[in-house]
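What follows is chain A.
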Amino acid sequence: MENTLQAVPQNWYLVLSTLLFCIGIMGVLFRRNAIIILMCIELMLNSVNLLLVSFSAYSGNSDGQVFVFFIMVVAAAEVAVGLALLMSIYRNVASTDINVLNKLKW
Partner candidate 1 sequence: MTTLIYTTCLGLFCMLAEVLNLRKLLVPALIIGLSAIFVVNMQQWGITTPATIGSVSVSHMIKMDNFAIAFSGLAIIISILIFILSANYYKDEQNQISDYLSIMVFVLCGALVMFSYNNMAMLFLGVEILSISLYIMAGSRRFDTRSNESGMKYFLMGAFASGFLLFGIALIYGASGTFELEGISKYITVGEIAPMFYLGVTMLLFAMLFKVSAVPFHFWSPDVYEGAPALITAFMSTLVKVAAFAALYRLFSHCLGGTMYYVEPLLIIVTGATMMVGNVTALSQINVKRILAYSGIAHAGYMLLGVLSSQTNAASSVFFYAAAYAIATIGLFAIAIMTFKSNHSENVEAFNGLAKKNPFAAALISIFMLSLAGIPPFAGFLGKYYIFSEAIRNGYVTLTLFAVINSIIAVYYYLKVIIAMYSQPANDKTLVIHPTYMIVAIICAIATIGITIVPDMLMQILK
Partner candidate 2 sequence: MMTLLLLLLPLVAALAVLLVGNKMASRVALLFTVVEFGLTIYAYTIFKQQGPDAFVFFHDWISSPKISVNLGMDGLSLVMIGLTNFLLPLIVLSGFNREYSNAKTYFSLMLLMQFALIGVFMAYDGLLYYIFWELALLPIYFIALGWGGKNRVPVTLKFFIYTLAGSLFMLFGFIMLYYYNPNASFNITDLYNNPICSCNQGWLFWMFFLAFAIKIPIVPFHTWQADTYSESPTQGTMLLSGIMLKMGTYSLIRWLLPILPAGIAEWGPLAITLCVIGIVYASIIAIMQNDLKKLFAYSSVAHVGLIAAGIFALNIEGLQGSVLQMIAHGVNVVGLFFCADIIINRTQTANINNLGGIRNIAPRFNTLFMIVVIASVALPLTNGFIGEFLLIYGIFKYNTWLAVFAGLTIILGAVYMLRMFQNSMLGNTNENTQHFADLNWSETLVLGIIAITIVIMGVYPKPIFELVQPSLDIILNKALAK
């Protein structure tokens, strides 16, 4: 395990995270279900986490890892709030489809 940093070029992590990030974006674009969009956003955040950790590991600087904690904190808070919002909407319109939410426009 010690030699991961030598065996795997750092750029691969970069590419992997970017790919993951883009999959997250695709998910947000692709789906209409608010919950799944929320999950895709989590995916995006996780790609960033991965990136940060890889940078941190490769540069031997633990700041990046600490930062990941904050991202987790925020992600948790975000999810809590997001799901609460979702619940309150679901009570009103009985749907999690974001396309239902189009009263406000133009």
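Inclusion criterion for the candidates: all candidates are chains of the complex that A comes from, given by their letters.
Heads up, the rule we're going with is that contacts are C-beta pairs under 8 Å (C-beta built on N, C-alpha and C of every residue); 3 or more make two chains touch, one makes a residue touch a chain; residues count from 1.
Quantities reported herein were computed from a predicted structural model and do not represent experimental measurements.
Of 1 or 2, just one candidate touches chain A in this complex, namely 1.
Of all residues in chain A, those touching candidate 1 in their complex are 14, 17, 21, 24-25, 28, 34, 37-38, 41, 44-45, 47-48, 51-52, 55, 59, 61, 63-64, 66-67, 70-71, 74, 77-78, 81-82, 84-86, 88-89, 91-93, 98, 101-105.
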